[in-house]
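A short worksheet on the structure shown next.
Complex shown without one protein chain; remaining protein chains in place.
Showing chain A:
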Amino acid sequence: MSDTLPSRALYALIAALMMALLPHLLTLPPWLALLIIAVPVWRASLVYRGKALPSRWLRYALMLALLALVFWQFRTLIGRSGGVAMLVSLIAIKLLETHGRRDAAVLTLLGYFASGAMFLVSQSFWMLLWALATAVALTTQLMAWQRRSDRFERDEAWRALRMLAEATPVILLLFLLFPRLSGPLWSMPEDRGGASSGLSDVMSPGSFTNLALDDSPAFRVSFDGEAPPVSTMYWRGPVFERFDGRNWQQLHDDTGVRPTAIAVGPTVRYSMLMEPNERSWLLALDLPVRWPERTRLTSRFQLVADAPLTQRRRVDIVSSPGWHAREPDAVLRRNLDLPASGNPKARALARQWQTLSAPARVDAAQQWLRAGRFSYSLTPPLLPGPDPVDDLLFTTREGFCEHYAGAFVFLMRAAGVPARVVGGYLGGERNAGGDYWLVRQADAHAWTEVWLDDRGWQRVDPTAAIAPNRINQGLAQSVTDAARLPGVLRNEAPWLKGLRQHWDATVFQWNRWVIGYDAQRQMQLLNRLGIDALASMAFIGWFAALVLTLLAGYAVMQRWRSRPPPRDAAMRSWLRFIAKLDRAGIAAYPGETPTALIQRATGALPGHRDALDAIARCYLAARYGEDHAALDELRTRVRTLRLSRAP
């Protein structure tokens, strides 16, 4: 029973565990989280009121009930949500049978595990701070009860902090050098169902309008050197080529013939940090000429990754704003396709331009839009009729980018100019402090490309004809009903904007340098350090060898530091001293302690009192206090001792 944990240690354990569990609890449904929290609170109240633990049967029943509830909620006990819920429940239940140090040790380990698992919830900077605080709390309470003392001294928290500080170089070293695999080591059973936002692979009326209300970040970009003008920042996403009368879709069939693209003029070099989403699209500027591994350029000049961006990913890209392409005829023919019927007014309008040259047809259409008193709105009327393009162009005259882009391509195709819709993002918000651009979901945009035989694909943005402000001043300055936008997208107080940008810059740097540090960047770093030609298995081997060597070196150093003095060094000096005493006429008795002997000797040799006392002191300290300095002093003193003969 003496193993029982003092009540204050138990409170500290419960508190530290709650810290470790909190991020997980926040991911659970509130009723389940509250139910789980109730268990530790109950346990703490039992301690407070000095009550006994619940009986074993009650504990089992509680455990089964909680697990059943978890199963009922998640339909599984494994996977990310179910598994975490089960772990959290079991940790809470374990508290109910915890009264001794052994249980507390198990729970402390589980607490460390849970705090490591926090990064499954989020890899944000806040989470790192919270995990560190949790580690300090866990270590503090661990030290408190390991000392078998009920007193919590401030120095325990300090020692925990100091241990953390001492571990920091190791953390950094492991972060930089621990072999990173280019793919995930195992695939986490991911829960689907969280509504995903972002660009969709079908452009239907309203799909961009909905995004305009979403102020969450899509990606952040930092340019190497001068950033291009914001009005040319068209971040290219999916290309929509097929029109079914209502929706625009991508074509996934490849004609087998690749377009050729020629980049001319200066290039832009930039690094994008993509927020996770379910797509594999990397939103590059036209025209990417260099891109990282595990990504490719499609025949529609869209940059895509080999796998969906389920994690934040940093990509370095070089683009050439000046370019022209040569397309196979099949592709151009496809970009003239229209449904067989529908939208007669639009077709009639386009027919009027057929006598003009292709560039003139494009200009005419833009001119027509500019003169048509169209308005740019987040809440355009629905177009449920059979001829949505006609209704937009001739009746409602109110729409958002996807409406105008679709209508423009319709007109161009009807006029015999190959054209297609391009989805993506336009512009972004510059963060002056962090020197990067934040592109939000709300910056999603749709524009068009028309094919001019001598110049290739030309970007035409019909929105520019209707709401020119959208291109260079952003959404809030261009739509007619800006009040519907979320706060950050409208006009903010300058100080608030500064604060928000400052914080976003911190997040950006964290994501860029910590989260974005992947296998490829590790390779680059190591290459710069002169470790190249890494076959990764060999690297892992060398790394393991290095770690083992360091650990072994540390162990040897520790042993060397705490080594006992040479077993008999003090004794040899002492025996030499006894011999000198003997010659001086004083013999030691077998059971006589050094102090007693010296007392007797000083009685006989009062002139040597100081020297003899010092020798006794040094001998005791060297032999029994294992004091190296005393040993050295003892040797010197015994060697230099000259005794006169006792009377």
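By definition in this document, a contact is a pair of C-beta atoms (placed from the backbone, for glycine too) under 8 Å apart; a residue touches a chain by one contact, two chains touch by 3 or more; residues count from 1.
One rule holds for everything that comes next: contacts and distances are computed from a predicted model.
Chemist: One chain isn't displayed here; going by UniProt, is it "Sorbosone dehydrogenase", "MoxR family ATPase", "Aspartyl/glutamyl-tRNA(Asn/Gln) amidotransferase subunit C" or "YdbS-like PH domain-containing protein"?
Modeler: Going by UniProt, the chain not displayed is called "MoxR family ATPase".
Chemist: Among A:L174, A:M571, A:A587 or A:A629, exactly one should touch the missing chain; which is it?
Modeler: Reading the full complex, the residue touching the unseen chain is A:M571.
Chemist: One chain isn't shown here. Among A:T168, A:T379, A:T595 or A:T636, which residue touches it?
Modeler: Residue touching the absent chain, from the options given: A:T595.
Chemist: For the chain left out of this view, which of A:V239, A:L620 or A:L643 touches it?
Modeler: A:L620
Chemist: Spell out the interface residues on chain A facing the chain that's missing from view.
Modeler: 1-2, 4, 147-151, 564, 567, 571, 589-596, 620-621, 623-626
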